[in-house]
Each structure stands twice: as structure tokens, then as C-alpha cells.
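Below you'll find the structure I mean.
Removed: one protein chain of the complex. Kept in place: all other protein chains.
For subunit A:
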Amino acid sequence: MFFYVTKMKSYIWVQTADGLIQQVEEEVAMFCPMICREVLQMGMGSSKNYAVSLPQRVNPAILGIILDYCRFHQVSGRSNKERKSFDEKFVRLDTKKLCELTSAADSLQLRPLVDLTSRALARMIEGKTPEEIRETFNLPDDLTEEEKLEPLRNITDDPRIRLLNRLYARKRRELREREQIKNVEVEEEHGDERSVDDLLSFINGGNGDSKGVKGTKTKKKSRRRKDQPRGCSSINENGNHKKDSAVGTFSTKLELDDGDIDEELDPAMEEELDREVEDFARRLNCVWPERMQKILTSSQESRRLLPIPINGTGSLKRYTAKFLLLDMPKGTVLFRNLDDQQASLRHFVSTTPWRSEDLVASKSLRV
């Protein structure tokens, strides 16, 4: 006679947030620290009335998946290889399920499963653009254009800050004009990011804090490796910079409101802009042949641009000729008119994958 001794499986009662109460294998469920604690410390789970109340994030379907995980891993005899293989297959779920699983596992404090699913989610994020990530995870696109750029933009939207910036600019201009008159050297400021308070104090006459480095005391040692051989022309550093304050000529100032290009320009402004760009393009086009003349005749220019031949094999002549001829196609100018330029710009903008803020910038160029 044979007796088959079967091990009695014990069960515990759990209740999911939807109200459903069910029995689950105790050994398996106890793999979850949260359930384990409820059973051992709180004495729950022994009967239907005292079912372990599972966290809200655990619904019956997800519970089933988690228990599958636990059922496999709570068996002690398995090799690392087996476990790894199981895990790899286990996380082949759709994104939504994976998220639910991560969330649920976290609420049950099942750390290994949280790590496993988190890594899987991270892999789904890697290499994707923000748009693709949004699609994958079904997330709203709720950052504003400005926020996508950088928080600083937000700050300059504050009218108080904009006023300060304007005042600041005016103050600087005044300062410089004053300097011109006095012909005093302005100490180099090495300030950094200015907070609103800093700006206010500056405008009110406070001293800009010039904590900074006075240039290096070291003599410029010749850098060894990456040094020279970018062509033999070494830059002649004549310390001739005039220490006079800069002459601040204020070129035709376009009354753009604080340079905020997001704002709509009124038609008169647009017209002026268009005119300026056109004018400039025209000037470029007619100046070009003049420039060519300059290059061809000015020997000084050519000496600056070309290296002095040391082996004198006549190579200089060859290079000079090639360079000066400027091997250019017929119709030298790049853009015959503004339309061409605009067209090429438009083409560029439309064929290159832009980020949203790039499009904003290009608006200002009237494309």
C-alpha cells in the first residue's frame, strides 16, 4: 500500500481595492514584504473577514502577475541564470502594464520586482525623443513653449523683471556715457547671475561686486602637444588694446520690446525689419565684387592669409593663384536677391527636424 503524502498548501485571504476578496497561496504571497508584515504583525489574512487589505494600486489582474513573479522566485533552489532568464521574459509587457506593475510592486514593497520593472521602463525611455516618450507613456504635453526652453524665460515674462532689465540697460548706457566724458577705466566685473535684488541695488547705485580673477600671472608656457601645427601662422599678440572706454554708437535701434521675439510686431515694425534685411542683402551683393578686387590687389591681405613658403618650391605661387581665383561658379553672388535667401532659409527650416523653440526663433527672421 502506498500513501501519497501531499503537502497541504495553506492560503491566506486578501482583498483588493475593488472589493474582491480571494485566497492566495500563503508561501507565495508572503514573498511580498507588505503582505508578510500584515500577516505576521497584524495577524490579518486568516479568514475572509480579516483579509489583508491590499494597497489601492494593486488590482486583481496585477496581483496575479505579481504572484507569478513571487511563485517563481520564492523557490530557493533556482540558479542565478534561471532567475535572470525568467526576469527577462517576465518584463516583456506593454508599457501600461509595466507601469501598473511597477507601481503595484512598490506599494507592496517588493524591491526586486520594482528594480526589475524600473529598469525595463528606463530602457523604454532611453534613446527616445520627448515626443516619443510622451506617446509611449500616454502623457500630456503640458509644458509651455517657454518652459521647454529654460526657466529664465519664465522669469523675464514677469513685467517687473522686464522693467528692471530696461532700467538696467539704460543705466549702463548712462554709465558708459559718463565714462566717456571722464575717460576713466572701468574695472572688470566678474559678476555672475544677478538676482532681482542685485539688479535693484545696482540700479540704485550699489557697487557691482567685482570678485574675480585678475588675469593669470603665469607667462604663457608653450602648450606642448595640441600646440602649434595648425598652420604656421602664429597669432601675433600685440597687447595694443586701447584701454579707452568703448565708443558706444547706437546703431539704428529697433524698438523691439525687450527683445522678446515672441511678441507680435506691429506692421510698421515688420516693414522696417523687412526693409533692413533687404537693404543689407543688397549691400552685401554689390559690395562683393568690390571685395574681390580688394583681395586680388592687396598683397598685405594675401600675406596674412597664406603661409610664407619655407621651401620655396613655387608652391606658394600655385596656392596663391588657386586661392585668389576663388574658383567660383558663374554668377558669383550666393543669393541674387532676398527672395533667394528667404527661400533657402525656408527650405532649410522645413527640411530639418526642428525643436519647437527653433521655430520660434525663425519666426523672427520672417520665414
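The rule we apply is simple: contacts are C-beta pairs under 8 Å (C-beta built on N, C-alpha and C of every residue); 3 or more make two chains touch, one makes a residue touch a chain; residues count from 1.
Assume contacts and distances are computed from a predicted model.
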item	value
Per UniProt record, name of the chain withheld from view ["F-box domain-containing protein", "Adaptor related protein complex 1 subunit sigma 3", "Nuclear transport factor 2-like" or "NTF2 domain-containing protein"]	"F-box domain-containing protein"
Residue touching the undisplayed chain, where the options are A:Leu40, A:Val75 or A:Ile125	A:Ile125
On subunit A, residues whose C-beta touches the chain left out of the figure	57, 96, 99-100, 102-103, 106, 114-115, 118-119, 121-123, 125-130, 133-134, 137-143, 147-153, 169, 172-173, 176, 179, 186, 188-195, 211-213, 215-218, 220-221, 223-235, 237-243, 245-251, 253-254, 256, 259, 261, 277, 280, 283-284, 287, 291, 304-307, 310-311, 319, 322-323, 326-328, 333-335, 341, 344-345, 348-349, 352-353, 355, 357-358, 361-362, 364-365
